[in-house]
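All protein chains of the complex are present and in place, except for one that has been dropped.
For subunit A:
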């Protein structure tokens, strides 16, 4: 059976979503996105907008991505209130002609942990305005349930704080989200450091992963992007194929019955 990944009515070819920050150069960034096979790319624009416009960096990237059918997912990184985030989302819709928005509202500067109350308020407003909202959330079940009820078909809980590369700090919470929100598209967003972490998220039954720093700050970002693309696809295939349950007792692959007994 075909493994269809559909988000807000759009069929996506890859279960890897990537960011665009912190790369060594625009060329490395574009090559890494190609190598990752990602079909969705997030772009931050708060600081660039505040600085009076793009210098060709975003325009060049956007042209290349849209020519390849890659979807843009503008984000509201750096916002601290619902009002700020909603206004930036509206600007992003104008600028990029997309109603997709990755909603980020920071509640704590040190951990960059989302502010649940502001996040939910912003999500409700944006859904009412026709946005397809991808909220960056904590792994709190009640928050995610409320966001889903508010019309967010996609939920993006963190694996660990942004950029920390610590992997899935609370697999139990993520597993609970999967069990309790079977209808939601679940994406682990943030905190992944290595392809192994992405594989773990896919094995928990998550629909996709979103990451930036693990690729951008790798020794070879293009090689790491390719690795993440391969591992996400492989881990998804493994999850669908049905991973056997672990047990304590060893089971020999080749039966020992019938082998000569060497004693004496």
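Going forward, a contact is a pair of C-beta atoms (placed from the backbone, for glycine too) under 8 Å apart; a residue touches a chain by one contact, two chains touch by 3 or more; residues count from 1.
We take it that contacts and distances are computed from a predicted model.
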| item | value |
| --- | --- |
| Listed names "D-amino-acid oxidase", "ATP-binding cassette domain-containing protein", "Deoxyribose-phosphate aldolase" or "Hemin ABC transporter permease", with the criterion being the UniProt name of the chain not displayed | "D-amino-acid oxidase" |
| Option touching the unshown chain, where A:34, A:54, A:129 or A:203 are the choices | A:54 |
| Selected residue (touches chain absent from view) among A:26, A:151, A:171 or A:234 | A:26 |
| Option touching the unshown chain, where A:80, A:99 or A:217 are the choices | A:217 |
| Residue of A:81, A:145 or A:164 touching the missing chain in the full complex | A:164 |
| For subunit A, residues in touch with the removed chain | 24-28, 47-48, 50-58, 60, 163-164, 217, 219 |
